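Okay, so here's the structure we're looking at.
Apart from one protein chain that is not included, each protein chain of the complex appears where it belongs.
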Amino acid sequence: MISFFYLGIILFLAGAIASLIFNQRANGFAYILTSTGAVCFAIFGVLLLSSPPVSILSISTTPILEFVFRGDTISGFFILVISVVTFSVSIYSIGYTKGMANKGILGFLLSIFIISMYAVVLSGNIITFLISWETMSIVSYFLVVFDTQEKSAKAGFIYGLMTHVGVVFIIALFLILYKHTGHMDFAGIKAAAGNLPDAVKTIIFIFAIIGFGTKAGIVPLHTWLPEAHPAAPSNISSLMSGVMIKVGIYGILRIVVDILGVGPEWWGTAIIIIGAVTSVLGIMYATVERDIKRLLAYCSVENIGIILLGIGTSMVLASNGLYKLSAIAMTAGLYHTLNHAVYKGLLFLSAGSLVHSTHTKNLEEMGGLIKLMPYTAFFFLIGSVSICALPFFNGFVSEWLTYQSLLSNFQAMSATAKVAAPLGGAALAFSGALAVACFVKAFGIPFLGLPRSHHATGAKESSLPMLVGMAILALLCLVLGIFPGHTIKLFSPAVSSLAGIEYVFPSGKGVIHLSKTAADLSPLAILVAMIAIFMAAVVLIRIIGGKSKTSYRDSWDCGISSLTPRMQYTATAHTNPFRRIFEKVYLPIRNVNSIYILKPLFLKSISYTNEIVPSFDKYLYNPITDFIYSISRKVKLLQSGSIHLYLGYILITLLLLLLFWF
Amino acid sequence: MKDWMDLLYVMDFVSIGILITAISINSLSQIEAWIKAYMINSWLLSLLIFFVAVKNPEHHLYVASTLTFASKGVLLPFFLKSIVRQMKKVQVVETYLSTSLSLIISGIIIAIVYVSLGKGIFVTGFSSFVLKISVAVILIGLFIMITRRSAIAQILGLLFMENGVFLAGFSLTFGMPSIVELGVVFDLLMIVIIMGVFMVQIKQKFSSDVADMDQLTNLKG
Amino acid sequence: MIGLLIFIPLITAALCFLVKNRRGIEYINLIGAAALAIAAIFPITASHSATIYFFREMFFMDALSSYFMMVLIFIAFVVAMYSVDYMGREFKKGVIGIPELRQYYAFLHLFIFSMVFAIVSNNIAFFWMAIELTTLVTSLLVGFYRSKESVEAAWKYIILCTVSITFGLLGVFLIYYASTSVYESTYQVSRLGIIGTLKWSELRGIAHEMNPETLKLAFIFIIVGYGAKAGLAPIHNWLPDAYSQAPTPISALLSGVLSKCAFLGIIRIVILGNMSLDTSYYNHLLLIFGLVSMGIAAAFILTQNNFKRLLAYSSIEHIGIMAIGIGIGSFWGVYGALLHLLNHAIVKTLLFFSTGRVRLKYNSPIIDRVRGAIVVLPVSGTIMLLGALALAGCPPFNVFLSEFTILKAAIDNGNWVTFALFILFAAIVFGGIFYHFGNMAFGKPGTDIEKGEEKSEYKKSLMAIIALAAIMLVLGLYIPGFLDGMLNSSVKIITGN
Partner (left out) sequence: MEYLQFLIIIIFSPLVQGIIKKLKANCQGRVGASILQPYYDLIRLFKKEMVFSRVTSWIFKVTPFIVFISTIVAAMMIPVITTKSSFGLMGDVIALIYILALGRFFLALAALDAGTSFGGEGSSREMIVSILVEPMLMLCIFTVAITAGSTNIAMIAEPQSFVLSPSHVLALLAFLIAIIADTGRVPVDNPDTHLELTMIHEGMILEYSGRYLALIEWSHYIKQMILFTLFVDMFVPLGIAHDTEMTGLIMSSGVYLLKMLFLAGFMAIVESTRAKVRVFQIPSIVGGSFVLAVLALLTLIMVGK
């Protein structure tokens, strides 16, 4: 079992070195190595899920610096998640990195990035966790700024700064834990965490939410996400968005749920509220976004919110002693984590091949690509259907479970939980509907209709490895959607160790049966029914309508000569109603300026601009930074260049010391 | 001989003289006058060392006394005068603070020193408040450096500080091991020489007569 | 064998001054540095077990000084390597001639000599003289380019350091005085002909009997005296000017070793203080100075437009961190401080070197003029960025480890205020450094700058940089046994048990 771990590590390191060696030459070999490494880790994860916690290895040089790697079911689950995405991403990268500038370094960084993520979820003590965590952050920073342009440098700066602020909180909470438990390793901390004073627990909880939430991208700490993910190469963005932010979720689970254990009810309620806000705001910004990768990044924010809804509900239920239900809620959270990893990975990969072949991220310049890139279009469609949580794809099942647990949350005692839960459900419904709107745009505008620019007309289908990479994930979307029972059974040990009870997921023969709410769901049955009805429908049509006659004409153009691409609805127009209706949220900056030849009769031209500046930067972050900068400018006056002043400092220091210190 | 010294508090008078010469700088504005004041100050210092030597017969103290006289009382003033002559039409250097104000401030400094050193320390030296005086002299030297604009004023202030330190050294402990004294004096000479070098360079670079410190403010932030 | 350490740099300096052709000087310089390094190895290993004395106990090496010695010889060696390229380039450009070259190397080794002298001198007065000597020598090196700015910087440097060091001398006298009072009480010497001691080894023995008040007063003067030299705020003002004006190798040596040597002077007195009655007095003073330094440095780093000055301010911050570590006073605090001393020396030297290459390439120390360094200089640009991250305290690099240790120690003592302020200032500093170096590394380089690393003849400095980067990474992940041993015994000396 441990051998798989070592094998995987060796393979990844080999991949890293290999990609450095054949730097510019074909480095498919390196990616094959990494993908096999991912397979090894996947097996390792599965084995971990079905075994008691194992200590993998521990190297100790000095008391302050000892590396301890331990694996339990929780880390097993996350290893599985990471490996799934990694596998297809590495296959995709074989084709994606062809003809890319210094791709060797890219491959190297990618391998290190993945290793560091594995290290985070496996690390067994504070220092190991911190080092792996920061390695992950730094490597991903370098991946974000990979094309050394001004713009991505800015994105990278925002990312690096925010993630470091997060780390500050993480360090603080770890040291507080250490101070009160006297242990540096998580096992010891967990053992001793039982008798922490409540105030300390609360502080740790808040710090964990801020620290790990920054990485996970909860509102309002998400602002780095829509900057950094688009800036990175697409295979990387699919790793970052699909997996790395989940590591933040892992941190929250590890500290809050696993170590702190069952807390007061308001913790869970707080997380539910955070999740609701995050999901709604995330998808709202996604809907009005024109840059396809930024759109997907905002969608990740939304899904993090949904995951948090599940986790928070489970915490509330646990603190009310309803462990079975809390386990189901946790299942919802974890399952959505897995699902989001899969379909967001898929979406970013297919968006990557869109950008790769059209050389633009702007939706307005695409169009009609379904004819030029049929397979990519198909995979993107599957991804969209899954992320919209439409039936018999994977997103649907986890969101359904989330709904169920939110409803069962009503059995909690306190009124806040009772209110929070259904409103969280409403938020979930709202964001679900918005997701549908968002992805109607995200699929419809680039793929359907007529090409809107030469970028779109010049596009061509991406190479085989890229398609294979996407196909794997697309298939997973379907499988995870149709056979939820089996998948959940696979990782239910993680759920039971998080929920603290022995727990079997109630499903059999492809049917999920939640006895408490007496609700059933069977995607398999739905699928079968649909196929049956399809056949019936075909027959019916044949009977009623007889043989079909079809003919092809131009679209209905109200009688004008012919339609031009500019007559189509643009992405902006498609979502303009949202901008109008939710003005209070978006605070859009609209200005129409019209130039007259002779006011007010003869109009020369009207120019209209409409943009959205995220409110958080404007109202939350800029004031803080301005404040700090103003202080530092004031302090700067100390060094005015006059030597007399400096001598004066010496004199004053001495006099002060003599007066007050002696 | 020793008894009348104790009788007439010679030590105290001499050390007070050192303090006064230091303070007097505040009211002087001509560099030549400063150098004279410093010269007197150094003579008093060497005189004090001489008395210490008389009080307890240690030969290296005589050596130190003469050494101080030679270096601080003769050599350095001469060297400084020569530098001053190098840069012509030097005489007056304006200060940042008016005479009265700087006198007041130096008074405050002395007060602070007396107050804060009053507690705790017991002095076995023969002049009960010689430590306070020496610290005061040092701080006043620093104060001079702060308020005067020309480079040479800063050198002078530094030299005053050195004198204060020596005062402390000899009066508290009847002198250091002689090797230390030698080293310190040697260091002092070196500093002054190198400062002279730089002062000449400043004059060249900044083309100012008295090496005006206000021009040395290019490096800030 | 300590004598050897003292004489090798002197001889090297003399030779450098005598020899008159460039190659010869460069080789003498390299050989001298290497010889010093080799000669130092044995005493370092020997003093690990027991303190070594030399020349009537005037000189000595205990674990602490051998640790400092190790840092010194290492940095001195890489600086010597780097100087060959740097000065060679200046020589090629015609900025300097043979006489300046001779001066430079002579002063460089005099500088090294004075630091060796400071580290091994057992007599606190000798230590004082050595520090004073460093001021003299380095002031000449700071003013090396004879430009307006460099002369100004040198002037400020010499004035401020001399003034402060004068207080240091007063402190030394006071300590001597305190010791005399001890001998008085113990040996009933007549009031005439009181004798005291300046030998640190003896002072340490009698420290607990000294008059604590005198010791405190002495410590005030000592911390002002040596603190200015070490660069503790608010008496640090000479430091950014000098660092930014000195030739890059000298800046590296100034910030890498000299400030540490001055700090050693403070540490020595703190040890005496720890022997005496209340240790909290010394620790609090150090904590306050450390936090003030961190805060001021953070403010200055945030809005800085000259990367050499930025590095200078970060040195202030790190000296502050060391002061905090010592001030915490617990085993791990001091351990972290000493480890941080090494780490900072390595990283800062690395950064001075790589930014030096950047500066030679762009002909400007202004941050806004440097763009796309990572494209222009693939190796040293990248290493510069890594070094900046390390300096800002990111894992997996070594600086993080020592800072984390100090934080942990602060937590152990329940020193929450220190902990909070430390972590706040560190975050601000990270933001500043990260922002500025990110801007330098990325973006579009100016059209006049031709891409690619320097030609083959400048490989030495590149080697030095890569070696330093490797060490920086390794020390972040692994602390070798001998280092741990040295640290442990040095910490025992400081904490006194």
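General remarks:
A, B and C label the chains in the order they appear, each numbered from 1.
One rule holds in what follows: contacts are C-beta pairs under 8 Å (C-beta built on N, C-alpha and C of every residue); 3 or more make two chains touch, one makes a residue touch a chain.
Being a predicted model, the structure only gives us computed values, none of them experimental.
The chain not displayed here makes contact, within the full complex, with A. The residue touching the chain not shown here, chosen from A:L225, A:I382 or A:L407, is A:L407.
Touching the missing chain, out of A:A519, A:V585, A:I612 or A:I628, is residue A:A519. Screening A:I21, A:A101 or A:I541 against the full complex identifies A:I541 as the residue touching the chain left out. One of A:L47, A:I203, A:V277 or A:A437 touches the chain omitted from the figure, and that residue is A:A437.
The missing chain lies against subunit A, touching residues 367-368, 370-371, 381, 385, 388-391, 396, 399-400, 403-404, 407, 410, 415, 418-419, 422-423, 425-430, 432-434, 436-437, 439-440, 443-445, 447-450, 511, 513, 517-522, 525-526, 529-530, 533-534, 537, 541, 544-546, 548-557, 563, 565, 567-569, 573-578, 580-581.
Just so it is clear, only the chains that are shown with their structure count from here on.
If you compare B-C with A-B, the chain pair joined by more contacting C-beta pairs is B-C. Distance from each chain's C-alpha mean to the overall C-alpha mean is smallest for C. The distance from the centre of subunit A to the centre of subunit C, each centre being the mean of the chain's C-alpha atoms, comes to 45 Å. Inter-chain spacing, taken between the CA centroids of subunit A and subunit B, is 70 Å. Residue positions 636, 639, 643, 647, 650, 654, 658, 662 of subunit A are each in touch with at least two other chains. Shown for subunit C are the residues that touch two or more other chains, namely 155-156, 159, 163, 167, 216-217, 240, 300, 303. Interface of subunit B with subunit A (complex): residues 96, 109, 112-113, 115-117, 119-120, 139, 142-143, 145-147, 149, 154, 213-214, 216-221. Those residues of subunit C that touch subunit B in the complex are listed here as 123, 125-126, 129, 132-133, 135-136, 139-140, 143, 146-149, 151-156, 158-159, 162-163, 166-167, 169-170, 173-174, 176-177, 180-181, 184, 191-194, 196, 198, 211, 213-214, 216-217, 240-241, 244-245, 300, 303-306, 309.
By the touch criterion stated above, subunit B contacts subunit C in their complex at residues 55-56, 58, 117, 119-122, 124, 134-135, 138, 142, 145, 151, 154, 158, 161-162, 164-165, 168-169, 172-174, 176-177, 180, 183-184, 187, 190-191, 194-195, 198, 201-202, 205-206, 216, 218-219, 221.
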